[in-house]
Structure formats: C-alpha cells, structure tokens
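Working notes for the structure below.
The excerpt is restricted to a subset of chains, each kept in its original location.
For reference, chains read A and B in written order, and residue numbers begin at 1 within each chain.
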Amino acid sequence: MFLFCTAIPLHTTAPIEIIDVTMHIKDIFHQNRVQNGQITIYSAHSTAFVAINECESMLQQDMVTFLTQLVPQHQDFKHNRQPIDGRLNAHSHLLGLFMNASETIPIADGELLLGRWQSIFFIELDGPREERTLRIQIIGER
Amino acid sequence: MFLFCTAIPLHTTAPIEIIDVTMHIKDIFHQNRVQNGQITIYSAHSTAFVAINECESMLQQDMVTFLTQLVPQHQDFKHNRQPIDGRLNAHSHLLGLFMNASETIPIADGELLLGRWQSIFFIELDGPREERTLRIQIIGER
C-alpha cells in the first residue's frame, strides 16, 4: 500500500477567489504515481473549500458574482458581532455549508480519472489570505 | 489490498434529471465484494454530480423544480456569451459548486453501510446527454 501526502501552499488576493490547482495536482500525481488507487484533495480551512468544475475564465467570474450575491456579506449575522479574528465572515462560513472540504478522484490503470472538462479548484470565500493550505493525498498500489 | 474500478455509462433525457443508480452500485459491490473497505462514486463531469438522498418519485420531481428555480438558466451570465460547446449552461456549473463530484460509503463486515432511506443518485444538470460516465471504485480487503 502506497501512501503519500503533501500540501500546496496558496495565497489569495480577493474576498472570493476561484483558483485552478489542476496542474499542481497532476504534477504531484506524476511524481508519486500509483497504478490503482485514489487522490484526495482536502482544504484545511473553514472558509475555503474544494470544487471540481470547468475552467473557463468567464465562468469563474460568474461563480464569484453568484456566490457574492447568494449570501451577501453585510447582514445581521450573530457571528459578526464579536469576531474572534476581526473578520466579518459569517457569509463565508454559511456558503461553506454547501461546499466540500474534500473530494476524492479515482486512479485506475495508472491514469487519474479526471473527466475531459473537469478542473480542480480551491475556493477562497474569505480572502485575501497570506497562507492557505490544500492537502493532497495519494493512496493505492504502484 | 483489493482495488477495483469500473464505470456506469448513462444517458440523460432532460435538462435536469435525478437518476437512481443504487441498484447498479449494489450489483457492482456484490460482484466485487470486500469484507472491509469503502466504495467511492465519482462523476467525471463538470455539470453532473453525485448525491445520496431518498428515492421517492414525488421528491425527485421536487428536486428538479427546486434546482430549476434556484438558479434560472436565462440570466446574463458571462460564460454563456461565447459558449465553447454551444450550450447555455452557466447555471449548471453554478449549481454544481454546491454539489459533490464524489461521495465515499464505508463497507464493514461485508456490508455496504448505506442507510435505510439512502439511495445514490446521478444528478444531471445540463442534459439531455448521450454519454455520461459515473466511476465506481472499491478499495479494501476481501
């Protein structure tokens, strides 16, 4: 059984930001390839998550607009009355209820089974942030 | 370590369609049973996803209505201005932000631990489509 875990450090520059990490993850897979197994992508945050979706710059702009409008930041949230870290981020946590901390992609016959139009995204919901961490874990047999 | 990966081919017939794949997955499990491990269900698409929920025909109709109304197709989305594939599907990708590409179900003592009211669904958000692929992977020990 082969097990490998690493981290991709990220910094974000906008309140909501959709970052394509597909190439990073493919590089990690090619350097730590298994013949059969799976790769798990894990966001170690409570206001940043993982999504698998299409990479197209106009679509990423639509995503930011959609998320911004669905749960506007400035509402009377209790979490924002005495913010521990000075951030008014209740809206980020609420959007996060509908997101994924982890996604798992199968690997079979040496191939990462990402679909043709699928890219892997880190979804920042409470940026900008200097230090974000995305965990990448490979499990399987070489 | 036992590893097995296969695909369920699907074709969809409506813009939004909720397809119960539980029996397919149970069949795959019974033919490739492990004593302990897990099964991962993975949608290889950026506008179709996986959900675990209750199978009841009226509820599946409610789901289609709910998803259709929450993010209506005809809005001024940037992604729809020059669609790569001719599809006005920004709304499908946006709904997909809240969905799961993968779900993982534990297997213990030879039993797939699906709860009493749980069924496994393929969620088509941009149909109809001739060819969709759901990946099923079993990991564990026999």
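Keep this in mind: a residue touches a chain if its C-beta (ideal position, glycine included) is under 8 Å from a C-beta of that chain, and two chains touch if they have at least 3 such contacts.
On a predicted model such as this, the values are computed, not experimentally measured, just so you know.
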Counting all identical protein chains, and not just the 2 shown, how many does the complete complex contain?
3
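Everything below uses one rule, namely that only the chains that are shown with their structure count from here on.
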Rounded to a multiple of 5, how large is the rotation, in degrees, that superposes the C-alpha trace of chain A on chain B?
120
At what distance in angstrom does the C-alpha mean of chain B lie from that of chain A?
20
Okay, in this complex, where on chain A does chain B touch?
1, 36-38, 51-54, 56, 58-59, 61-63, 66-67, 98-100, 103-106, 108, 113-119, 123, 139-141
Chain A-touching residues of chain B, taken from the complex the two chains share:
1, 3, 5, 40, 42-47, 71, 77-79, 81-82, 84, 90, 93-94, 96-98, 100-102, 104, 133, 135, 137, 139
